[in-house]
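Got a structure for you, written out below as structure tokens; questions coming shortly.
With one protein chain removed, the remaining protein chains of the complex are shown where they sit.
Right, subunit A next:
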Amino acid sequence: MVMDITFKDVGYTYQVGTPFESRALHEINLTLRDHAFTAIIGHTGSGKSTLVQHLNALLKPTSGTVTIGDRVITPETNNKNLKPIRQKVGMVFQFPESQLFEETVAKDIAFGPMNFGVSEEESLKRAKEMVQLVGLKDAVLERSPFDLSGGQMRRVAIAGVLAMKPEVLILDEPTAGLDPEGRRDIMGMVQRLHQENQLTVILITHLMEDVANYADQVVVMENGGVVKVGTPREVFSNVQWLRDKQLGVPETAAFADQLIKKGFQFKQMPLTETELADELLPQLPQAGRNDNVE
């Protein structure tokens, strides 16, 4: 089944009808394609987390409609029977280690699938698979999740979501607070899931390198609205525009931007070191000499 997710004129307001009312989203029109890797960027409070909570119907829009596969969610949608959506759309929250509660890692990973009616035996089998998938050793299965290190807990929590075998995986800053190696491991794992298991991935992040390296679509949010949708190259081409939005650019794009000001030319905005080097090398003797670069 095709799991496109479409937002049509979606608005969301927190605590409607109280003095604490606050509008978090407005007029969102957006399509997230099946099997795409979408990154959502925007500074804190721009509505990213609120937006993704619509993707598995944790929040229902206060106006407009969200279509997830063949299910249409409107403000009037009943809260019951949303479970199939939550099985198909797995969500890894920020600091997901706070969701761990079982006695053993195996039981915690099996918790999700069992809620969706998978047998205990099958769930525990999945737990074993997922532990390997997230790069942990079998030995952790019988340990308490609270005895693990922060990075390991994070992986167990992600495994707990993957064990539900979702078709869409949402990750809300999955690498926040991890060391560089942990970050690379997690992102590498996400990329493998995307490429080998054909998962649709939606990633909220502040790390522009991750966007440049992994995403094929970028959604830029500001003040509860979507201000730009495009490929990473389109979005990162306009360095000044992004800085105005208080967003960064990947190091390579920032570096290239500086070089362009010095008279260098690029056919397209380089997003990786290799692209940068490839385009830079032929220009070095000429442009470098003209500008007296030492």
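FYI, contacts are C-beta pairs under 8 Å (C-beta built on N, C-alpha and C of every residue); 3 or more make two chains touch, one makes a residue touch a chain; residues count from 1.
To be clear about the criterion, contacts and distances are computed from a predicted model.
**Student:** Out of "Circularly permuted type 2 ATP-grasp protein", "Nitrite reductase (NADH) small subunit", "Cytochrome c domain-containing protein" or "Energy-coupling factor transporter transmembrane protein EcfT", what name does the UniProt record list for the absent chain?
**Tutor:** For the chain not displayed, UniProt's protein name is "Energy-coupling factor transporter transmembrane protein EcfT".
**Student:** Looking at the full complex, which residue from A:42, A:69 or A:90 touches the chain that isn't shown here?
**Tutor:** Selected residue, touching the omitted chain: A:90.
**Student:** Pick from A:6, A:31, A:65 or A:99: which residue touches the chain that isn't shown?
**Tutor:** If we include the chain that is not displayed, A:99 is the one touching it.
**Student:** Touch as defined at the start, partner being the missing chain; which of A:140, A:164 or A:235 qualifies?
**Tutor:** A:164
**Student:** Could you please point out the subunit A residues that touch the chain left off the display?
**Tutor:** 15, 18-19, 53, 56, 58, 80, 83, 86-87, 90-91, 93, 96, 98-101, 111-112, 115-116, 146, 160-161, 164
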